[in-house]
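Beneath this line is the structure, given in structure tokens, with notes to follow.
Left out: one protein chain. Kept in place: all the others.
Think of it as A, B and C in the order they're written, each chain with its own count starting at 1.
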């Protein structure tokens, strides 16, 4: 009833946790059996270990938050040596590997290392992190740069490659089409909107890096619109991300065209949200007369 | 204490009502003396009368709403013959004339007609309405197209011209710089973010036009970021718009670089919001040690 | 003239499975109601837009509304306890014109279109008219306010889609059962019902119809609720919700 499929891999349900809000699963596995998830995308991983940006890295917003973590992660080797073996003890399903990079080569190298790990189902290429200088966002806002990253990653791996797009663009469909043409097997969207807050007491930006990535329930209508547009523009599957926190929103994203969804910021303030959304889905489906979730994918485009 | 200036015209305070949420002032004048406002921007006016888009034109969102009014207005002649004379009976200050168009020529024509009206202080050129086909949004997302509209309007008028920008772009500074170079005397931003909602009962988009403009408190962090960026990029004054509903947010926008602000969606759900924000400003300024509001403009850029 | 009011909830309870009646208190005359068929626009904590609900009836110091639980807002509203404050804009819209009724006005309500006809009916009877009221529902379980109309002294006909009470069918089917010809009609209900009525009612009969539309503001500022009429664009919230039969473009 909840089953869906992403790039040839069956998901028990469409609900995944989004990268950067679920670590490598440890913290949540202490709270509930994370095997209830469809899957999750692990913290954006780079070639070298990174501390990330200076703090404060978090600012509160109405219906959301700004983060400027800056891809803090232990580096791909440590992820393979320490995190994945631990993950194997708490999660039986395929996990999505989210990767970041500062050059086309780095993306390809990280992807190649992770491609060898059986636990990994998909490689999600984050070409859209607003929180790293030298690259990052540029890959996410220029179709040619995005295509070159995706092509290099595709050449380096055998697993399905999902391009994760930034919402900070004039025309999201151009980015999606460029990635599809470069060989992407799927598109996930959106990453965070570039945002800012200023502290009235200090009269300076709250975030040490001045700006950061804005996400949470506030961005849902913008994310939904982009999922709808991209579903029309490409043939590959779409993963819907942005502001999701309820079973109703999962259904709305799927009607817009998502075959699976990711929940990000909501995990941070309600650590049980993914489990609860999965629990609530059957009841909400009944309410709206939905028998099979996968049958509604893109349903809002009919007629 | 609250005084500020916009393109050579002194404002008693920086708070204006945003176009499309205040009509031509009539409805609000029944509620309070609208002379308490710094000014307001009247409903986007086009050459010919327009009914706008089919209904439903409104969808609720978390911390905001989507509208797809589609520039319903009585046309510039009727505005001059009926609305402005009535406005003169309820508002003593200069009003901002917000204009829309479907071609460069139309913008110039409407501007030229309104330029002759004494009551009008500024011409705000809406090159960013997401709700009209044939033009509208294209002018708002292409720097060259935007520049050609601004240049044509500048050539047609003597009053200061303010270019109103769309947030639906990759690089807002490029748009602002193009408008500045084309002769704009000021920049106002942002218009609405393109957004969407789907009705779970009908499984169709809520808005008849499918997508619409998303605004309200949810968009504040994205709007603030763009104001901050544009303040750095241009020398002309910036009017901050997007999600404002409190005196604290007015100050935040001014610290980011706005010399005045506009309040939009909040007027619809709290019709007294502009008056209340103006009432609250002195107390909030005291709390944060601000003596003169105009001294804080761009204050968050120091150091 | 519109004003913002902090009502106090006096009563808020279900009258059918999914329909609730709420009585609100304000200071004398504060509600500013000038005609039946006007509505209030209710602020619900946590939701951005207000929710428009018709005024069912009122006294100097109270306003009664009847609402159906259909989504987030009305679900929350249902949980509000008596004693709690409720912020609303009041009184919005043009409302019905009772003065046009004549001796034998016909009132036709469908589902949650019934409530605004109650205050109208009271007005008409107080003014000496003898209204006939047709109430349409899906089924007997959903019927409400039949007795209340009867207590006012109106003649009440009920139509239910499944025939479980009164005439089987729609309000248009119940029209046949009217004895004396109507002098004027007033109606409120789902748009398909209004359209069917326009077809079914005698062509020469004048009347007023109350419409619904998604609203941004509810007081005329946003153009969110516009509709085209024979006399140009009108805002359902301000120039309506009641439109003249003859001006409606179907």
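Here, a contact is a pair of C-beta atoms (placed from the backbone, for glycine too) under 8 Å apart; a residue touches a chain by one contact, two chains touch by 3 or more.
What you are looking at is a predicted structure, and each value in this text was computed from that prediction instead of being measured.
Of the options C:46, C:83 or C:128, the residue whose C-beta touches the omitted chain is C:46.
Considering A:59, A:147 or A:277, the position touching the chain not shown turns out to be A:59 (whole complex). Touching the chain that is not shown, out of A:13, A:67 or A:109: A:67 (per the contact rule at the top).
One chain is missing from the display, and on subunit A it is touched by residues 20-23, 26-28, 30-31, 43, 51-52, 55-65, 67, 69, 72, 206, 216-217, 265, 267-269, 271-272.
In this text, only the chains that are shown with their structure count from here on.
Among the other chains, the CA centroid farthest from that of subunit A is the one of C. When chain centres are taken as C-alpha averages, the shortest distance to the whole-protein C-alpha average belongs to B. Note on chain placement: the centre of subunit A and the centre of subunit C lie 47 Å apart, centres being C-alpha means.
Rounded to a whole number, the gap between the C-alpha centres of subunit A and subunit B is 33 angstrom. Shared interface positions of subunit B, i.e. residues touching 2 or more other chains, are given as 59, 61-64, 217.
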